[in-house]
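With one protein chain held back, the other chains of the complex are shown just where they sit.
Which chain is which? They are A and B, in the order written, and residues in each are numbered from 1.
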Amino acid sequence: MSEVLLAAHGLTRRYPRTASPALDGVGLELRAGRRLAVVGESGAGKSTLTRLLLGLERPDAGRVTHRGRPVVPGRPRSLREFRRAVQLVPQDPGRSLDPRMRVGRAIAEPLHCLRVPGDHAARVAELLAAVGLDADAAGRLPHEFSGGQRQRIALARALAPRPEVLVADEPVSALDAAVRLQVVQLLQEVGEAQGVALLVVSHDLGVVAALCTDVLVLAAGRVVESGPVGQVLGAPRSAPARALVEAAPRLVAS
Amino acid sequence: MTRPAAALRTGAAALGPAVRPLVTAVAAVAGTALLVGALPWLSGADPARTVLRAREAERDVDPATLAAVRERLDLPADPVQGTLGWLGRVVRGDLGTSWVSGQPVAEVVPPALGVSLTLATTAAVVALLLAVALCLPALARAATGGRPGAGAAGVVAAALAALPEFVVAVVGVAVVAVGWGLLPTSGFTGPEHLVLPVLALALPAGGLLARVLGGAVADAAGEAWVRTWRAAGVPRRTVMTALGRRALTAVVPQVLLLLVGTLGAGAVVEAVFDLPGLGGTALDAALAQDLPVVQAGVALLVVLGLAVGGAGVLASRWLLGPAASAGGLSPELPPPGRRTGRWAAGLAGLLLAVVLVGLLRDPAAQELGGRLAAPGRAHPLGADALGRDVLARFGAGALLSVGLALGVSAVALVVGVAVGLLGRGRAGLADVLNALPAVLVAIAVTAVVGPSLSAAVLAVSAVAWIPLAVHTRALAAEVRASGFHLAARTYGASGRRLVRAHVLPAVLPPVTRHALLRVPHSALALAGLSFLGLGAGPESPEWGRSLADGVGYLERAPWLVGVPAAGLVLLGVAAGLVRTGR
Partner (left out) sequence: MTRPPARVLGAVLVLPALLAGCFTASPEAAEDGGARLRLALAFPPAAALSPFSDDAVLTSRMGVTETLVGLDDAGAPVPQLAGSWSRPDDRTALLELRPGVVFQDGAPLDAAAVVGVLEAAAAASPAPRAISGVGLTARAVDADTVEVRTAAADPLLVQRLASPGLVVLSPAAYADPAAPDPVGTATGPFTITGLQGDSAATLQANDRYWGGLPALDGVDVRFTADPGARTAGLRAGELDVAVNLPIAQLPSLTGLEVLSTPLPRLVGLFLDTADGPFADPGVRAAAARAVDPGPVVDGVYEGEASRAAGFFDDATLAGAARPAPRLPAPADPAGAVVRLATYSDRPELPEAAAVLAGQLRAAGFTVEVVVAEYAALEPGLLDGSYDAVLGSRLYLGDTGDPVGYLATDLTCAGTYNLARLCDPAVDDAVAAAGALTDPAQRRERAAAVEATVLGTAAFVPVLHERSRTGHAPSVTGLATDPFERRLVTAETAVGG
């Protein structure tokens, strides 16, 4: 078994003025070379889980570990190692890029912030090529690109510090169908070619089936089922998983 | 994390939301009360003397009289003791008695505050309505996909924003009240007395708000959802309403600032219309060093300022709606506006030309035989009360007025942006300082520094940054609620980097535009302090000064007011049309 890169134990998070907790005792393990999907309906707690895994918020109980070391949200300097290793591909390509910042600079920003040594300009060119964009994209502004291209730019930015783990929060839900396929293929290539473990949060089972190796099902803030993709989607045991699968009949067949 | 520490943290976190505003309020009240209480010590003016002077203007002061007054006043030994004693009494509900009139402060300050509150609230509402009305063309254009930009309504707004309030007040009285007899000239016994004072306050403020709102509309027009809605065939009115609501988030805190600021600072308008408001009461009490009245008035204003400021923050958050939670906003680059830079250059050129012609003439030659001469061959723009050439004084005053105003605005911009970025979306120093009457701040500054031009600049700068800080705070909140801000945190961007690379580029263009709009105000504010002996001196041709001196001759020699006012309006319109980038 490959080593555990990112793990969570007993994560609980409660927001003020809500009756039930957003997350209640959620745990998971992401091993190197694996691609884990976290699925569930809206309101199941997926976004909260993402934020906790990325160290953006502190859980009320439980802990997140990276390679066994606990991740404590705090000053950027103490989390630098963690952030180099774990990166986010955000959900909405329209929102995740600063409209005033040129693409090249945006992609190079993680390199500056995380003090990654080396030639940043060359790395930017390399990344643009890896995601299938022209080299002259570096000088343009985000609004000059389509939604799918912006998601590629976001992916390039996430890959800049050579992370071990990519957390993709609904990476393709904001894109249209044709573009969706391209981005999914890109993620797959990146996962295999660059040896990056993926944690994909999604409500779209088609993407999950195409891209991931393991699945975790969340419902009402709790883990109700987990296991390899084929097993969970083919023969779901828990009620929420069954409901999800039944809601997307065509896709399971592929 | 250990159990006790976690429990303590949760407990503190639960208490936090209620305790922090309370602590801020108490600290602000105590701090300002201490500042007020320390004024006599700072300025070295004996309160017994100033109180006596307020009661008997022509009394000659000998030591025996002063001793008698001092004994009656029961002055505290030092400011700290005095403030503690005052706080103790306030907690028990006793606001003290006025040193000058002997009346209980509770009978003097709250009624004055009520009057000012009525005036300020009505003026704020009217200003907001005016701003929305002036922005309707731009809103309609943005909703249908036209090129956003100022347009004629924007120029009108910029011109209104540059008008001095007391000029509007005096012209209103002369034309509407005396000339047409439609409204009463002064007093405050019924709603008809509200109309002219509210117009005097709301017209300039509405113009300024209209430009800020217009900028926000132009910025919001570039957001993706607008295009989507238009493409989906959503009716224009719905798009306009949604765009307006989105743009209002930047403007609502400004309206509330205006409301609170007018409470204490409306002394000039109150004087013209003889309104028994808090501005005049606080000013007279401050000049007489009637500390119980000033302390009570200031405390009430500070508490109100914090409350209203906090309400403004909440209102902004409510207007943003669920998008305010992490990652929800998608600020886009605003589409390129109309090319107004050439107009700005043209107007500035016109102004410069007139100034240059004026500089060729002699501004100081008095000719009492030609007092108040009408514009003609000898004096193209007329002569003032001492027969001096108005055109020459216009030119001579330009450098001082414009230079000082630009300087003050620049300082205000830097300080305002810095403070606005530091604040974390709570009511704080800016709201407290805004609530304090600006004149009080000026008196405090004069007490410490002594009357001079630099004291005037300091005093004006001390309050000029506040609207810019509040604007920055609102914009920064929007940026911090955006997706790319969240993303930047995930790749380790430090707070400083976030500010420098993401927040500043989004905040600077609109706030710089706002600062430019306020340039005429800074010129006027400097002149407004002249009665304290601050500012450019009584013979200075500075525009604000000329305006103040000419107001008394409004009907006999309208050019005395018209020329400097036109200069300020041109300056304001030119500044408002300057392009500051996207």
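Everything that follows uses one rule, which is that a contact is a pair of C-beta atoms (placed from the backbone, for glycine too) under 8 Å apart; a residue touches a chain by one contact, two chains touch by 3 or more.
Bear in mind the structure is a predicted one, so any value in this text is a computation, not a measurement.
The chain not shown here makes contact, within the complete complex, with B.
Of the options B:31, B:88, B:187 or B:376, the residue whose C-beta touches the omitted chain is B:187.
Listed residues B:21, B:85 or B:533: the one in touch with the omitted chain is B:533. For chain B, the residues touching the absent chain in the complete assembly are 43-45, 49-50, 52-62, 64-65, 68-69, 71-72, 100-103, 111, 114-115, 117-118, 121-122, 125, 170, 173-174, 177-178, 181, 184-191, 193-194, 241, 245, 271-274, 276, 287-288, 364, 366, 368-369, 371, 385-387, 446, 451, 530-533, 537-539, 549, 551-553, 555-556.
We adopt the following convention: only the chains that are shown with their structure count from here on.
Chain B has its Cα centroid 47 Å from the Cα centroid of chain A. Residues 51, 54, 56, 76-77, 79-80, 83-84, 87-88, 90-92, 94-101, 109-110, 112-114, 141, 143, 154, 157-158, 160-161 of chain A are the ones touching chain B in the complex. By the touch criterion stated above, chain B contacts chain A in their complex at residues 224, 326-327, 329-333, 482-484, 486-495, 497, 501-502, 505-506, 582.
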